[in-house]
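Below you will find the structure I want to go over with you.
The other protein chains are all here in position, but one chain of the complex has been omitted.
Up next, chain A:
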């Protein structure tokens, strides 16, 4: 944007996107934000409720807890998967690509129902366990937190793979050779050279997965079965089940503020990653 000659064409070319975002996102969000301070009466009453209501608080806490667990598991799994994808044999790479990117294109809803088919009382896991005589009755595998976590991890792994892969690809092979030449074992090279060198990717993947997971709706709604409600589902309930639009709007605004703060952190970290650290 430094040269004014490039400014106007650049603006003209990006204008449709800017306009679309303004009409499709900014304007409606402004409306929601307006509701949060006007419904049912003007004022900050809904935000007082947000802070004071034990139900809302417990949903927020549960959401953070679930998202934290999901993020740790998803990033750890993605790290292993990406390691094989970037450094494995040709066959291993192809397999990983199929396992990671094909589910990526299947709708969230379909995948949540897939987990349901697997884990429900009459699902594949329970019927197999019973057929083998390992359990007497069906185990409660869905409508609980672990199944929500499993479903979310499944959806989120590919989002962690991409930043991790770009970090692992930039690792200078000679550094690993150098460590070997100095007598380091494979495990030592992995923990004290490879992992630190890919740390920027780990932090990026962690933030991306955490931010994405905060807004999850479909997967927790289907696999949680109304028992472990997360923030997005709470907004839905306030809006459509108990017409409490003001509170629903206030929760939405709070969620957007939290996500924006995390994105700001991400952007700041990305800038740091570009200028500092590596060679």
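In the analysis below, a contact is a pair of C-beta atoms (placed from the backbone, for glycine too) under 8 Å apart; a residue touches a chain by one contact, two chains touch by 3 or more; residues count from 1.
Methods note: contacts and distances are computed from a predicted model.
Peer 1: Match the chain absent from this complex view to the correct UniProt protein name in "3-isopropylmalate dehydratase small subunit", "ATP synthase subunit b", "Spermidine/putrescine transport system ATP-binding protein" or "Fe-S cluster assembly protein SufD".
Peer 2: This omitted chain is identified in its UniProt record as "Spermidine/putrescine transport system ATP-binding protein".
Peer 1: For the chain left off this view, which of A:49, A:65, A:87 or A:188 is in contact with it?
Peer 2: A:188
Peer 1: Check the options A:84, A:124, A:199 or A:265 and report the residue that touches the missing chain.
Peer 2: A:199
Peer 1: Touch as defined at the start, partner being the missing chain; which of A:65, A:93 or A:180 qualifies?
Peer 2: Reading the full complex, the residue touching the unseen chain is A:180.
Peer 1: Residue by residue, what part of chain A touches the chain that was omitted?
Peer 2: Residues 172, 174-175, 177-185, 188, 192-193, 196-197, 199, 276-279 of chain A touch the chain absent from view.
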